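For reference, the structure I am asking about is given below.
Showing just some of the chains, left in place.
Per-chain numbering from 1; labels A, B and C assigned in written order.
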Amino acid sequence: MKDDILLTVRSVKKRFGRREVLREIELDLKSGHCLQLGGPNGAGKTTLLRILSGLERPDQGLIDCGDGRIAWKRIRRRLLEQTLYLHQQPYMFDGTVRYNLAYALPNRLSANEREERIKQAMDWAGLEPIRNTSAKELSGGERQRVSLARAWLRQPRMLMLDEPTANLDRESRRRTLNLLTSLKETGMSLVLASHDPLHLSTLIDRCLLLHEGRLVETEPFKIMPLSPSHLPSPMRFTA
Amino acid sequence: AEEYPKNIIRLATTTSTDNSGLLAALLPKFTEASGYEVHVIAVGTGKALRMGRDGDVDVVLVHARATEDKFVAEGYGEKRYGVMYNDFIIVGPKDDPAGIRSAKAVTQALDLIAQTQSLFVSRGDDSGTHKKEQYLWNKSETRPSKTWYREAGQGMGKVLQIAAELDAYTLTDRGTWLAYHNKSPLEIRFESDPLLYNPYGIIAVNPVRHPDTNHDGAMALIKWFISPDGQTMIGEFRIGKDQLFTPSADAGEFAAFSKAY
Amino acid sequence: MESLSESTVNALALLFSGNAELWEIIGISFRVSFIAITVAVPPALMTAFALTYLHFPGRRLLISINSTLLSVPAVVVGLTLYILLSRQGPLGEWKLLFTQTAMVLGQIALSFPILAAMGHAALQGVDRRAWETARTLGAGPLRAFSTVIREARFGLMAALLAAFGRIIAEVGASMMLGGNILHYTRNIPTAIALETSKGEFSQGIALGIVLLVLAFTLNALLQNFQGRGHPVS
């Protein structure tokens, strides 16, 4: 299963107004790999993750998740099916914590299975005491945990994580690392945008830096040089 | 599409016949006698005739003689049958600022109103009453002016209310007045002039032009209105102890009618 | 003149004594307006959704037109439909004039712009992450749509109430299209108009109070479903 390429990205571009945020994105995402996406604020990390999840439409370029060249509409549907994007600021549906978790469950499960899995997710994320609280009222870290628990319940093929450990306390970070590690072992691919990758460093297979709208390879833990002038010229990567 | 059932007759009529309660008193008897049900659509004379012209109703009962004749002449209606009449009156404030109580003729009453510039409220809605009023102003020597003449553009009941609020004169049919006079501070200030005669006619919509109207029903209704039974009931209809309408159907017409249908 | 409180009492007495004619009028009112709103809601919601989530040419124009439709007088709506449905009109064949169906059509035309405009405003107020989160959590477009609607339910409920209030109380179009025929198309507002035109004010007020009482009951019921009625801060 490993080494399957789940996602191929070629010369993807995206602009907002007159600002070219992504100029030429080239990327291959392998099954069971974790890719760390670095870059300063406003570099385009969120934009790229959203494109890879089918939430944002690129202006140009090719994205292939196993179906070859198809129209964006179909690619979009495939991406939405296969990936899960974890918002940088998670959105909670109006309802209890339990409602928010149940939302992510696949339809085909039986009532018992659903209960079982929701219970597991709550235990993992420590949400049991607040299962009936309105999710809109949760603290920052609790929201982040609900968001991660939803990802675990959904179990997509690819997981796009936008700052998953921001707002989490130390214990939750440890658990998140464990969770992501086990998910990765099942063959799930992860793309991680984070300014604090330290907590998840054992997870990361490769580090990429978004520099002037291109992806450049960089060494782990040097992902945020203050002056990026010495960087190598852009090239293609296989994560 | 839902077919309008054949036992239903659609009657467009003026508000005066409906609001006075006449139809509510008469029609159940007709239904009992004939089996037809009557849907009453109460609107102004102009609109009632318009509905007849377009074939949206089967029969019309209105009071605007000249317009009715035109309606028949243009082939929209079959034949006009006289049903009943009442008369118009001028009502006004108790103290009668224009002093029309002593007027000899309705035209003189209107002249007095104009000369004293007393407020006068007009229907202004092209109804039978409004047409009559315009006819009377034409007969008189003066013309309305914006300063004291108010065109309300509403039904008779509303105009009576407005006149009451403004302490103004207005021309009304006796039927509506009798229905209102308990609630109104106005009083009858002028009546009884041959020019104020107000006849009501009933006309079936021309079945040649509108084959899908309920012509049989319309004829049954007309027949009943002008029959001795119907005429008696119209004559017996009262509000309090006042008679509202005087039956006026032509017996000869009824005889001819009975022969034909 | 009968006093207001007196006529209120009389009206309620009539209502609860099961006066058949009154209940018939009430029944017609609610039947017609319920059908109208039921038919109008789905396309209006779709329109509101399209205006909120889809880019397409003429979108702004459509919004403008829709808000403009809000200012179409009911009599004009009634009149236009009247001309269409009259025997002489293009749809005269259907013989719908002076039926409840015609009233339903009029009320649909009246409620649609309100539902679409207010629905648009309500959906516009929902964070776009609601839609995205639903989709990325595996919801199909339909489920995501219903999730967004759920998030906007407070505003949508206001839209529903405003639209229902407008048509249940509307007199111009009902009068013109239904003809105010007793037992068939006389509903509460046309009955009120009739009574007041006869100068029977207390009857009119009484019917108005009946309408209020029923509307209030309905509102209270709906608010229970609504949930998020608590203040923001």
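We adopt the following convention: contacts are C-beta pairs under 8 Å (C-beta built on N, C-alpha and C of every residue); 3 or more make two chains touch, one makes a residue touch a chain.
Computed from a prediction, not measured in an experiment: that's the story for all the values here.
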item: Formula for the entire assembly, written in the chain labels shown; value: A x2, B x1, C x2
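Following the convention adopted for this analysis, only the chains that are shown with their structure count from here on.
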item: Distance from subunit C to subunit B - Cα centre to Cα centre, in angstrom; value: 36
item: Subunit A and subunit B: spacing of chain centres that average the CA atoms, whole Å; value: 80
item: Footprint of subunit A on subunit C - complex, ascending; value: 127, 129-130, 132-139, 147, 150-151, 227-228
item: List of subunit C residues in touch with subunit B within their complex; value: 1, 86-88, 93-99, 101, 179-182, 184, 194, 197-199
item: Footprint of subunit C on subunit B - complex, ascending; value: 1-4, 10, 15, 19, 39-42, 54-56, 155, 157-158, 160-161, 179-180, 183, 210, 212
